[in-house]
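Got a structure here, written out as structure tokens. Questions coming.
What follows is an incomplete set of chains from the complex, kept in their original frame.
The letters A, B, C and D name the chains in turn, as written, and every chain counts its residues from 1.
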């Protein structure tokens, strides 16, 4: 069976750490980082990159359009 | 300015505005009825310019809507106008301030009636301050033209558009009920075609017509987050006002060369004073009349000059005394400046004006 | 020459259009003209008046306090304007329904019973032409031909067939007007 | 585990979602999690998709979205509070082949701009109205809006909106749908992936309809204002689902074109 594997790229300077992508991700790929960006926001990053299937849920709900999603069928 | 057929017509001042607007290539009119100026829109609706020049004429739901429609259309580089009378113009003050702040051209006609409040529909000049000092909020100035005849209702409509676009500013035609309602002879201005979109893009690159490919988008706005930026906008505006004050002052002098006493009056009051000058001269008093055509920019230099050679000024207004302050500021104490006015829609007679001169200034 | 005229009456009596015809006639005759109506809600049911100035020179003030000629078509108008006629000037009044007659001795007064005449001749539409005729009789400021051309200018084409009727009314008015002696 | 590493995947060839090109790169001034950002993104998506970037003129409100013009790379006008529909009316009348839309908050559209909105709709102006209903005045710090729910707290209803003093929340799109001039009214949200996708389709429809000259199209987006509501973005979304949707149920209210 073909499997979808994905990955996201977060523009961490634009991210405001709103947590909405974290909640939207069905596979718990994302979390907010302990580090802050130059605006003081704890940005989103993948904590579980291997689980990502590139479904784009996180990107769809991101208010800052700061997530780019990639996906390959393997 | 006059070309083409020089047909002499007889019409109301309000009608002349409508005709002149169509002829000078106006793109749109947005207004709400109010006496004594409803004939402006009525004439446009009768003339159906959408069938000829393509001009849009729309009755808005209020004066607030009208002025904001003017804002929107002006933002597209279009030549647009509205007209109203005193209470309606008060409702436009926010919009006018926005236009000034967004550097938008547009013509606002105020055919003044007696206030304050609902007042009367009779003629008045008591919105002078509102027009020239700033009825809206913030530091802005608005070129303000004061027609004194039906002919000038037509001519100054054309000029108002020219100034509006030259200085990117809302511009006011400040008339009164009589000039709006009276019929006189008029030779209408020649037809000018409306600008094409390409012409607009070329002349007014700031216009929001849709952003051309690869170019920066245009933003019509009066907002600045940082006070420093807002101050810069204000400095730009103030610089423009200084140019206006230098280049665009217009007035008419009648019998001022040898005058000992000079009336200062605009609009219908100037017509009254013109007769008062005749009366005075017939009684051996050397009177003259200075009639500001531009209320802003005000003929400050002219008055300064006159104040070096006359014995005094009498200002006649249909108000409790508004323009008289600008006369006093220009005269700056050199000679007496007296005032006579009637209020609430009453128009003084030439005799009253003459008596004011005689009693307040000469005796 | 300058002629300063006020015409006053009830809203429905065609006061404004009478003034307009006069103004258009003046235009045809090459005069400077000005026409100022009383405007606004007082027209509604109330009285209405119009000031017409015809002049060979540029008109300075279109606003007047006294008049060369006053034409009054009802009692309130007579009461208001009789006193504003310049000494030596002219007052023309319609006698219909008046309870008080004019009384000044220093002006020329004429009576024209145009209302009565036009009702009895079933011609209320041309009542104002009757009065105009009367005016032109006692003050021939405009030539009748120019009045007719003025009327033509003013009326839309579709009403031009009415012109002969109006000419007749002018002539009738010229006959109808009478000197009134106080 | 798969046998690709991240750099293999993160490759233009594998791109499935990226910011549209109409949305600028400028960081937006909105609070973290604010719905305005999502709707801006959707507008950019649609303008890109319909390829109308050069024919579109937006009218920004006074409200948190006052700077909308900084974020979408199209021509914009910034309107006085509540008057966006008047501007849009004039723009569209003078440029009938352009796409003209307003972007308005609930204070802007349903309070001070009531008359301008209702009359633009009644005249059937061929414009799109994007209506962000977050039940509060976000920009000015969280005052009550005409749309604030009964009992909902705001800085001008600190104990909650009271019917006796403030009346019931006002559902403008429902009213506007009654007008003949209006061809399309829909209520959407952007709190989930599904909602975002539906909302995108609705906005697309509205733009397409506006080119048909059949009247006004209105897309309401029931939104959160986590700052004004004093909630986290996630909690605000959940609060919205539980409380706002019963008063403002999602879905099409009117569609005279499809129907």
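What we mean here is this: contacts are C-beta pairs under 8 Å (C-beta built on N, C-alpha and C of every residue); 3 or more make two chains touch, one makes a residue touch a chain.
Note that the structure is a prediction, hence the values are computed from the model and not measured.
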Number of copies per protein chain type, counted over the whole file: A x2, B x2, C x2, D x2
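Assume only the chains that are shown with their structure count from here on.
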Comparison of A-D and B-C (more C-beta pairs in contact): A-D
Whole-Å gap between the CA centroids of subunit C and subunit D: 64
Sites on subunit D at which at least two other chains make contact: none
Subunit B: positions in contact with at least two other chains: none
Contact footprint of subunit D on subunit B as seen in their complex: 27-28, 30, 56, 58, 60-62, 64-66, 68-73, 75-76, 78, 80, 94-95, 98, 102, 208-213, 217-223, 225
Of subunit D, residues touching subunit B in the complex: 53-57, 59-60, 66-67, 69-70, 73-80, 83, 86-91, 93-95, 98, 115-116, 119
For the subunit D and subunit A complex, residues of the former touching the latter: 1-4, 6, 8-11, 14-20, 23, 27-28, 30-38, 41, 44, 190-193, 196-197, 232-234, 237
